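This is the structure I want to talk about, given as structure tokens.
Missing here: one protein chain of the complex. Every other protein chain is in place.
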Amino acid sequence: MLLASGITKRYPGVTALDGVDFSISSGEVVGLVGENGAGKSTLIKILGGLVQPDSGQVVMEGRQVKIDGSATARRLGIGVIHQELSDLDNLDVAGNVMLGREPTKFGLIDRPALRAMALRALERLGMGQLVDEPQSSLSIGQRQLVEIAKALSLEAKVLIMDEPTSSLTAGETERLIEVVRDLRAQGVAVVYVSHRLNEVKELADRVVVFRDGKNAGALDKEQITPQAMVRLMIGRDVAVANEHTHLAGAAVLELQAVRTKRFPSHSVSFTVHSGEIVGIAGLVGAGRTELAQAVCGVDPLAGGNVRLDGKSLGNSVRAAISAGLYLAPEDRRRTGLVTRSSVRENTTLPDLPHYARIGLLERGAETQTAAKMLEELNIKSPSVETTVSGLSGGNQQKVVIAKWLAMSPRCIVFDEPTRGIDVGARAEIYSRMRELADSGVAVLMVSSDMEEVLAVSDRVLVMHEGRLAGELPRAAATEEAIMALAVGHA
Amino acid sequence: MPKFKFGKEAGIFLLLVVLCVVVTVMNPRFLSPINVQNTARLIGMFGILSLGLAVVIVTGGIDLSVGSLVALLGALLSIGLVDKHMSPVVVVVGVLLVGAGLGLVHGLLVTRAKLQPFIVTLCGLLIYRGAARFVAEDQSKGFGDSAGFMWLHDLAVGNFLGVPWPFVIFAVFAVALGVLLHKSVYGRYLYAIGRNPEAARYSGVNVKRVETLAYVVAGGFTAVAAILFAFYTNSISPSSHGNFYELYAIAAAVLGGFSLRGGEGSVVGVVLGAILLQILQNLVNLLGIPSSLNFAVMGAVILLGVLADNLVLRRKQA
Amino acid sequence: MPKFKFGKEAGIFLLLVVLCVVVTVMNPRFLSPINVQNTARLIGMFGILSLGLAVVIVTGGIDLSVGSLVALLGALLSIGLVDKHMSPVVVVVGVLLVGAGLGLVHGLLVTRAKLQPFIVTLCGLLIYRGAARFVAEDQSKGFGDSAGFMWLHDLAVGNFLGVPWPFVIFAVFAVALGVLLHKSVYGRYLYAIGRNPEAARYSGVNVKRVETLAYVVAGGFTAVAAILFAFYTNSISPSSHGNFYELYAIAAAVLGGFSLRGGEGSVVGVVLGAILLQILQNLVNLLGIPSSLNFAVMGAVILLGVLADNLVLRRKQA
Partner (left out) sequence: GNEAAAPKGPESSASATNGNKLKLAFITNNASDFWTIARKGVEKAEKEMPNVKVEFLIPGDGSATEQKRLIDDQLAKGIDGIAISPNDAANATETLNKVAKQAILVTQDSDAPKSDRAAYVGTDNKAAGVQAGEELKKALPNGGKVMVFVGKMDVQNAQDRVAGLREAVAGTKIEIIDVRTDDTDHARAKANVADTLVKYPDIAGLVGIWSYNGPAILNAVKEANMVGKVKIVCFDEEDDTLAGVKDGSIEATIVQQPFEFGYQSVKVMAALKEGKKDVVPANKLMIVPTQVIDKAGVDAFAAKLKELRGK
């Protein structure tokens, strides 16, 4: 069906793809995995017509093709869900789903037809109720679902999904897997990229592994196990989820009847102690991000009080940061990073005065810190001076984490900390979190990744529609128990 | 927002109504037919400029060359009609083509050469002003008694059933543009490009073509307005004709709810903005406010308008 | 780019060198001490405006009120010194405070009232022009023979070791601003805000304060330039003094590699841009190009400059 061979793409300082081959036949689901920066997204952008390869060729249904734009890719029957969201917040959901393919009548947009088509795509994901919502009111997870609906509605022959589930919770993921199976049955070829290796295992008929821009091997259906994939990806095993003893100390972060703007009628109270990692789970749009942002002062509190080490914090980011309460936000491109700046500048931004004498910056100290973080989190970047926009999605996410780890927190709130991060680095981040906790820091982690919540948290809070639906100690925290609370039962 | 909601324009509409009531109370002649006619004529001419610019602003671009282009095209019009005695139809078509053609050049420079719209049209502002002075040999140009193209003159300054032609043209353009921006696929793409060109590109929108076309439309609209202005003043002094008109046009759009970041604003908004600006100028004269304060009054009202809009209606556009 | 890399400014530097060589060949008087001095004086005055504006442009803002502010402050200076016979020191400090104070107002309107910088300063352009005409009662203002504040006059138009004072001040300001933008915490914040204000806010940057301060700096720099311009022309006609200066200032910054989207550009760039613009004007006169083509030549060279920069050096700024 689709055959790409000898694809090479170079960027200044990196060879993103170095003569890779990739093929897929109809009715097949191919998992594409690899470490962060292995070149997965680059290949996908090439197939989607957004990037032109330096060399190599693409053959589609037996004919050599030149994919010089999204429109061309669509015409060839290639549909793509890109890793980074690309939606329009000045349109409604229906408009976004149908963008670029608006049905017309007498030369004007045929709204009813457009809405109907969008609705059909959304309903496959169980998201029909969103069709008339303005895009600007959606949470990241919902926006991700809209992107998926958009690609589904293309009725493509080859559907490429670049980390479609990175901000989805278990429920939606389950649903998406169903949809992909349907598509396979209809003869659609699906390329599925994910760092959630269990999903890949569940879905894929074949797995292709990239490493440093080259083919590192492939696995057939029966060979697919997370361990096998990891071995091909990084060449060694990774110990996931280290066991630990948890010694909760004094209360560090206390939420007293906190209300957020979007859910002003629900108040949330809980405490995070020194030395513990508290996970917050919930469905997409449950209000976890909303809560995290209000607690850390980036959004105004609609009511209540946040105390750190017993002292009440004014509702401002600066107050929070200077008290040692940090937020690593979920939307890296919008709020997490200054993508046009270098890795060094991003890493030191929250703590800049620390690197200055009489107001003048000391470049050497900055570089030292940034280089240390590159090393520690295994960030794949040509140098600390590389602009963040040139990093792969996962590596960008690592920079988001790095800039807060480079400082000395009292309490740190991670919102979807490992979105798009590969298994190896993920393990590294988990152990860093544990080290922080062991050193007396309170860690609060919002996550949609059930495995992550279960593996890392000492205690799990579950949110449902803006309120705290329940709390589960580590021993009682199972996938079923969390889901039951998350959907509002129990 | 491609979908039109009246809410966004309510603020300026209110301001407009209040202003009209106040002026009428202070000088009832404000509503006299002749004054309404005069003002409508000016609204028409400046409004056409604003409409054209609005299309560019929606894409996140800007066109600073409007005023100079008005001068250059006015000078060319006079030269063609008076000095060269060419057929009026040919001259008018020629002027429209030059306007749209220069718009095309702007569009190509922005989309192909990847220059900033501000800088491209700033150069336009300088170059066309120079060109106007050059082709007019630094002389002021006019149409004398318009012998031989009286119909054209009448079309520009006459009335249609008592309504000044420029206003009629403005109204027609506004409706057409309203349909284009808010109902057509092209309009949707304009807003898409203004808000997130990447997303538009990912969805297969031919960003370059759509964006280029926006500048062509602006150039064409400017050309129409230039013809009307030329006959209205009946004299084009190439060094000052049209000076600062781009600012009026931009101000009208922004007052009407357009954001210079792109992707926002409606045709109803520009129309209201254009009306408000001309009423402001009219008011300065009718209320006998010293001419020296003309600009200050305009600036103050615009500022109050957007402030009230933002603070009272809690609309955030920053 | 907070870190200064010469690569980005190489294009304009080259253009500047080529231009100088060509002009010198065509008219060797270009390098005569008196011509160099005259040009340096103008570079100094316009350059100070550009430096101030550059700070605002880095944040993604703009200041259109510069020209009108130059007129208003010039008029106030003359009124204070000549009409009111106030102490020169008091008047100068007052003018600087008014400049910085109006900058503060712009900053607050942009950051607190969340108005678009373009619209805030467009209103400034209109209001200050009106205010200038109002305080000057539509009369042109001057300093006569500067009796009583000759030292001030000399500071503005005299030389320091043969170098015109305005150029000396410009050089000092440029160095200071270079340190501020490229070496200081504040400068880093400015660039971060220009590139992604939200991310800066999430990192604990006091976005509102930093951004407001940028407008204050611009206002202060404009005030300094306004004093120099006032003594340079020795006459301020409130209706035309400083007209379009904001465009020159913006053009210099953009030529020097600043992007109006913010977060881009270096002080070396603005300096080169300011020099280039003045040399262009000088060249038009020295080569005897018709004055009517002055603007056109300027526009064409700017356009060619940025085009060459973008196409040849493959720098993308759109």
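Here the chain labels run A, B and C in written order, and each chain numbers its own residues starting at 1.
The rule we apply is simple: contacts are C-beta pairs under 8 Å (C-beta built on N, C-alpha and C of every residue); 3 or more make two chains touch, one makes a residue touch a chain.
All values reported here derive from a predicted model rather than from experimental measurement.
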item	value
Neighbouring shown chains of the undisplayed chain, as defined at the top	B, C
Contact set of subunit C toward the excluded chain (per top definition)	27, 29, 32, 34-35, 38, 42, 133, 136, 138-145, 229, 232-241, 243-244, 281-282, 285-286, 288, 290-292, 294-295
Missing-partner contacts on subunit B, residue numbers	27, 29, 32, 34-35, 38, 42, 45, 133, 137-140, 142, 144-145, 157, 229, 232-241, 243-244, 281-282, 285-286, 288, 290-292, 294
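Note that only the chains that are shown with their structure count from here on.
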item	value
Separation of subunit A from subunit B, taking each centre as the mean of its C-alpha atoms, in whole Å	45
Multi-partner residues of subunit B (each touching 2 or more other chains)	none
Multi-chain contact residues (two or more partners), subunit A	none
Residues on subunit B engaged by subunit A in the complex (per definition of touch)	1-3, 179, 183-185, 188, 191-192, 194-196, 198-206, 263-264
Subunit C-touching residues of subunit A, taken from the complex the two chains share	298, 317-318, 320-322, 327, 329, 334-342, 345, 349-350, 352-353, 356, 359-361, 385, 403
Touch list for subunit C against partner subunit B, complex	64, 109-111, 113-116, 118-120, 122-127, 129-131, 133-134, 137-138, 238-239, 247, 250-251, 254, 259-261, 290, 292-300, 302-303, 306-307, 310-311, 316-318
